[in-house]
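Dropping a structure here in structure tokens format, bear with me for questions.
Note that one protein chain is taken out, while the other chains of the complex remain in position.
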Amino acid sequence: MIIVMKKDATKENVEQICSWLESHKVKASPIYGKEQTVIGLVGDTSDIDVDQVAMQQHVDKVMKVQEPYKKTNRKFHPDNSIIDVGGVKFGESHIPVIAGPCSVESEEQIIEIARSVKASGASLMRGGAFKPRTSPYSFQGLKAGALIYLGKAREATGLPVVSEITNISQIEMMEEYVDLIQVGARNMQNFELMKALGHVRKPILLKRGFSNTIEELLMSAEYIMSGGNEDIILCERGIRTFETSTRNTLDISAIPVLKKLTHLPVIVDPSHAGGRNDLVEPLAMASIAAGADGLIIEVHNDPAHALSDGPQSLTPEQFSDVMKKLDHLARAVGRSIIK
Amino acid sequence: MIIVMKKDATKENVEQICSWLESHKVKASPIYGKEQTVIGLVGDTSDIDVDQVAMQQHVDKVMKVQEPYKKTNRKFHPDNSIIDVGGVKFGESHIPVIAGPCSVESEEQIIEIARSVKASGASLMRGGAFKPRTSPYSFQGLKAGALIYLGKAREATGLPVVSEITNISQIEMMEEYVDLIQVGARNMQNFELMKALGHVRKPILLKRGFSNTIEELLMSAEYIMSGGNEDIILCERGIRTFETSTRNTLDISAIPVLKKLTHLPVIVDPSHAGGRNDLVEPLAMASIAAGADGLIIEVHNDPAHALSDGPQSLTPEQFSDVMKKLDHLARAVGRSIIK
Amino acid sequence: MIIVMKKDATKENVEQICSWLESHKVKASPIYGKEQTVIGLVGDTSDIDVDQVAMQQHVDKVMKVQEPYKKTNRKFHPDNSIIDVGGVKFGESHIPVIAGPCSVESEEQIIEIARSVKASGASLMRGGAFKPRTSPYSFQGLKAGALIYLGKAREATGLPVVSEITNISQIEMMEEYVDLIQVGARNMQNFELMKALGHVRKPILLKRGFSNTIEELLMSAEYIMSGGNEDIILCERGIRTFETSTRNTLDISAIPVLKKLTHLPVIVDPSHAGGRNDLVEPLAMASIAAGADGLIIEVHNDPAHALSDGPQSLTPEQFSDVMKKLDHLARAVGRSIIK
Partner (left out) sequence: MIIVMKKDATKENVEQICSWLESHKVKASPIYGKEQTVIGLVGDTSDIDVDQVAMQQHVDKVMKVQEPYKKTNRKFHPDNSIIDVGGVKFGESHIPVIAGPCSVESEEQIIEIARSVKASGASLMRGGAFKPRTSPYSFQGLKAGALIYLGKAREATGLPVVSEITNISQIEMMEEYVDLIQVGARNMQNFELMKALGHVRKPILLKRGFSNTIEELLMSAEYIMSGGNEDIILCERGIRTFETSTRNTLDISAIPVLKKLTHLPVIVDPSHAGGRNDLVEPLAMASIAAGADGLIIEVHNDPAHALSDGPQSLTPEQFSDVMKKLDHLARAVGRSIIK
């Protein structure tokens, strides 16, 4: 941590701050300049509250040197974490694809789609049970019933299943029926939920909030890890910008940036990022080329009558075609999509 | 709703869509153009899913004409709603100010600050019990204990109290101890919470998410109102932009824009918007001048040792000074701050 | 400047960097920490290129302590600069208002509007001659002819005139006909133009680019000042964000932030910020309350037939009404609008 003193701070002022800091067990080294004095802090500064230091008299500003996250930080855990979801591994050279409809609509639908995406090479099945919708007048999901149907689809195909949690009260159900618990973008900073998921014994798929920084994403993962659950998969799904031709702007750089900062696997959701089914293929291709460890893609047997997210869903035929192209591309970079 | 057909849509294609639409009980009027055909829908289109229409073959795009919110819409409720919080009214010419610390730190602290802000003219008291913090290693609030202290501060001063809810499980406690339940920016799209608050019998202070549009804010209010709770106060608290000299960018235009779209009162949080105590006064002044119906301001008796948000808190002396200036300004526009 | 060394940097590496830095005539003070070493630089670091330092081996990152702007910096020029535009002063307690149409459309039009806005209390006249339009098919302005009409309007009313420059080749004409040369938002980082305006002997109205930070605005002013022209008025006119209910988002905080960082006067353009005539009054009121030193407002005698920007223009009657309210508000904060 670096503390920049105000221009008019006297030597006495500087010494006062230094002894106050040293009472917090860090070493404070002042560098007296002609125009301004700065104080360098070495040692473990994680217990020092930046805000409190910034409020001290004669302090102009405080600059952090170290990242605020620890358990998610690659510096302290150089090797990739491999996350096992019902036998499917994220973080290795094989790139698992999660596929399925936005919402589970019926038992038949979900089993039919599960069979079809499995045939195309998907490694996991997705399906929304509890739907966070902007409008109270939109379809809100089949809830618990959907989880039961997902269980049936797993039974029928052997694919592990993924579904989104929207409230702490659903944790027990999720632990029973689901292999990977998804936290949606709007709940990434629902810290009560993060704390609760720290005590869960299932892996978590943590989606980046559409207006959250990469550092904030890692801090939310830190919440879960500091609670004891270290099985986290991060997911980039587009951020909110001024551009309106796509629903969100896929932050493709987030993949290599995250891979450098953290040991956790990073996957991409090209369906929500673009919000248009014609963009799923190019965005998925780009994600693989940029180093993504997985993909989550919306597939619906009848997009024109889907109860949600029809415009961004692929048909099973389109999905099959995209999977072949993705696998071909992945092999060109020494990885694979279809086993 | 306006449906724009693709360039190559035939007359037959258009007629097919029209009859499909009319089976949904709306009247579809096609306008055949040289280059493109558009279909105008009149009647109540609120049951028609834009996404489903957009997915139909030969449809290029769909444009909405009506706002998606109803109960919050001023068109159907032209008069201002007056929200009563423990006897203090929001939406009239008097402009109530909510003041207090970011976090409740002790019984003595909160009673001392309550007395002091009351003396300066504040109409309500704020204090955080459950703190949503970006880092799991930061102070998380005194929780239930803080609510009890807030109750004591109310007893001592008569000021109604405001505190933030971060989880559905806190509703019962909130109903017991608090006069106005605050939803923080990060929970504005926690739709499960919105639904639950629809059944609560206390007024709600709904803060705009830092990356949510004005329409999304109104949709979240719609969730609460459609559940039966119509006592909502909206709060602008700054949005996330590329500018880094302030924590957020106060969207001052949101005040007049919201006042035009909705009948609900609109207040402003200048402390979180700027994130700097030197900006509280100019942003509060600007908010009054732009038509705000209230303010929520952080005041701490010892900002340099505050457990959270010190840098944006005013001291009681600074607060007293700001209140006088605000009252003077408010009177110049026919309103008042201090009763 | 603070240099953070990489974790694995040896003492020798640090010493090497330090001697390289001292060859650039700054004093380098290393602080050796357990985990990381930082080097503090004191003295004049303005000749040191941050990028070059950041590229040196063993350097992790570089953090600036000082602002990169000097002539515009209030630290070196504590008093407000008062800018005189044809006798009208910006930066004093009187708040001049610049008013007029987006585009000059005819001699009669501009003289009529000039007379009317003068009668309402405007201190200067605006009118576009060269119009930067997004579409090549839109009206591009009357060009040189418009400047001549502006000259006539000045003759008729005595009001100094303001017009926008869009190319270096117009400088000579501007110097002849205009009292205040406006740089539009899209040209704020047209650095060739900035350099050329450094040699001009007329004051410059520098508008903030809709996606430029406050620091970038000050750096563009620095270009002009470093060329020798120190008469600059800064203008906040809204920034581009994700919110679509207004054309831009007025960054109201920019007023107090700029007033703290620089000695130059700061005015606001509420017409372009909101892009809607119903927002001009509340945004202008807010700007005065936040400390603005001036306003620039679009007024058109027949907005419904304006050749550009009709939807954000006030009629002369609306303008007269707004001016009275602004003056009343200004007087409540110890300033004035109408002389």
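Going in written order, the chains are labelled A, B and C, and every chain counts its residues from 1.
Just so we're on the same page, contacts are C-beta pairs under 8 Å (C-beta built on N, C-alpha and C of every residue); 3 or more make two chains touch, one makes a residue touch a chain.
The structure presented is a predicted model; accordingly, all values stated were derived computationally and were not measured.
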item	value
Option from A:Gln16, A:Gln36, A:Ser138 or A:Thr246 whose C-beta touches the chain left out	A:Thr246
Selected from C:Thr166, C:Asn229 or C:Ser253 as touching the chain missing from the view	C:Thr166
Residue among C:Gly43, C:Gly86, C:Gly151 or C:Pro311 touching the omitted chain	C:Pro311
Touching residues (missing chain, whole complex) on chain A	211, 213-215, 239, 241-246, 249-257, 260, 273-274, 278-279, 282-283, 285-291, 328-329, 331-333
Hidden partner interface residues of chain C, rising order	46, 49, 51-52, 54-57, 68, 130, 132-138, 166-169, 186-187, 189-195, 209-211, 216, 219, 222-223, 226-227, 240, 303-306, 308-311
Residue numbers in chain B that touch the chain omitted from display	2, 4, 7, 27, 29, 31-36, 38, 40, 42-43, 63, 65-66, 75, 211, 240-242, 244
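Here, only the chains that are shown with their structure count from here on.
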item	value
Chain at the geometric heart of the assembly (C-alpha centres)	B
Whole-Å separation of chain centres (CA-atom averages), chain A against chain B	27
Whole-Å separation of chain centres (CA-atom averages), chain A against chain C	39
Residues within chain A bordering two or more other chains	240
